[in-house]
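The other protein chains are all here in position, but one chain of the complex has been omitted.
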Amino acid sequence: MKEEWDVVVAGAGIVGAACAHECAARGLRTAIVEPGEIGGGATAAGMGHIVVMDDSPAQLALTSYSQSLWRELAGRLPASVEYESCGTLWVASDGEEMEEVHRKQALYATAGVASEVLDSRALARAEPHLSPKLAGALLVPSDGVLYPPCAAEYLVREAVKLGARLYSSRKVVSAGAGEALLNDGTTLRAPRILNALGSEATALLPDLPIRKRKGHLVITDRYPGFVHHQLVELGYLKSAHSIATDSVAFNIQPRKTGQVLLGSSRQYGAEDTAVDHKMVAAMIDRARVFMPEISALSAIRIWTGFRAATPDKLPLIGPWPDDPTLFLAAGHEGLGITTSLGTAQLLADHLTGNPTKIPMEPFLPQRFVRSEAHA
Amino acid sequence: MPEQAISIVVNGAPVSVEPGTTVAAAIVISGSATRVSVIGQPRAPLCGMGICFECRATINGFAHRRSCQVLCQPGMDVRTQ
Partner (left out) sequence: MKEQFDIKKRSDIFDIIVVGAGPAGIAAAVRAAESGIRVGLLDDNPTPGGQIWRKGATQPNTARDWFAKLEASPVVRLHGWHVFAHPDSGVLLAERTASAEPEAIELHYHKLILATGARERFLPFPGWTLPNVMGAGGLDAMVRGGLPIAGKGVVVAGTGPLLLAVAAHLAHRGANILAICEQAPLHRLAAFSLRLLAQPGKVAQGINYRWAARSAPFHTGCWPVAANGQDHLESVTLQRGEQQWDMACDYLACGYHLVPNLELPLLLGCRTQDGFVTVDKWQQTSIPGVLCAGEPTGIGGVELAILEGQIAGLAATGRVDKAGALIQTRDRSQSFVRALEQTFALDPRLRSLPSADTLVCRCEDVSFGALNGYSSARDAKLHTRCGMGPCQGRICGAATSFLFGWTADSVRPPILPASFSSLAAPVSAPADELASNHISNQNRKDTL
């Protein structure tokens, strides 16, 4: 059985959902194929932190663009998405890191992102449970947090209202030359097939330079008011930047429910979903340096997930050079939630021949294929 | 009440109980709900065996203790939501 669409989106994680919604909003007849729960992969495992990050100019551009898109959308999000504009505090341990704070403030300003430098006293007032030994922080008030599986669900539902169709409990087993074959034998024909499968994107394109980076998260019972902003140590960037070693970084979030969510950890080469006690202990030990009072908090759940990591820490967004009908929106590492909306805009602009609001070149998949061809 | 009665404080008010009484029972005896649910319903113990978590209370400053698993000790300070 064959069915015809303008766009077929493989994967209803946050990125696929956002892309499907944007395509449907632009009048493209869109099909979404998802074997499991909507937003049930990395989308369900992450922190849902909407954050501007400056590991590279392209990352700064994409995250700041996307962050403002989330703020625009916030008013329409249902309560289940738990969107909260709590802001991020990039925490500095010493004078050297405070210099980094000032550098970061200036850089964010170039991207139109306002921020405020807090000294040690102001930081203690803003977050009384933080260790008083910290030097200060950069407050980015426009950052926020949300609950990703419900955000993905919202985007899929809105896409369906705009005419998209969800093929649930089915997966794309192969795609190319304008046809996506599903595991139930259905063939979907479309001039554009989007691979938004995250860390599973290699199932359709084995040569993709996407590797899994396992992460652990711990969530507590309810402690309203324990922490007010998403708190991230400046060393987080080093942890996220490293492509080889296991690492942890202090990263803690208040949820709208009053629960406290603790991250973050990164491992390469770990393909199993089992909770690794040593990683959890390392993550907690790191966090206790910054926030000793978490020791007595009651942790009710631990889970793991796989980020989709690329060699240059930038996602793959755009056409796949070897097949004019294949497109990618995958490899977002720890920024999938944040950059899903920006990714959707870039992709939809590209598909409809519109100019993009930020340069798309840094994200084009061809950047890896070209280097392989010339290897 | 015999001299072995144990006196604890529940939400600021003294409650006298027999030895071997759980904090959950003491909270119910005091007339208080053990907690307030997400949508604001008053709740009391359901399972009595440490499974349902309806009996969570802050005991001596330590939050979210399953009070049905804790025996009253003299001078204990118990606070419910």
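We call the chains A and B, going by the order they appear; numbering starts again at 1 in every chain.
In this text, a contact is a pair of C-beta atoms (placed from the backbone, for glycine too) under 8 Å apart; a residue touches a chain by one contact, two chains touch by 3 or more.
Keep in mind that this is a model prediction, so the values were computed, not measured.
Residue-wise, the contact with the chain that is not shown comes from A:Glu37, picked out of A:Glu3, A:Glu37, A:Asp55 or A:Asp323.
Only one of A:Val7, A:Val218 or A:Leu261 touches the chain withheld from this view, namely A:Val218. Subunit A residues in contact with the hidden partner, per the touch definition given at the top, are 37-40, 44, 80, 149-150, 153, 169, 218, 220-221, 262, 275, 277-278, 280-281, 284-285, 287-288, 294-303.
Take subunit B: the residues that touch the chain left off the picture are 17-18, 20-22, 24-26, 28-29, 33, 37-39, 41-54, 56, 59-60, 62, 64-66, 68-72.
In this text, only the chains that are shown with their structure count from here on.
Taking each chain's centre as the average of its CA atoms, subunit A and subunit B sit 42 Å apart.
Subunit A makes touch with subunit B in their complex at residues 221, 223, 257, 296, 298. Those residues of subunit B whose C-beta lies close enough to touch subunit A in the complex are 38, 56, 62-64.
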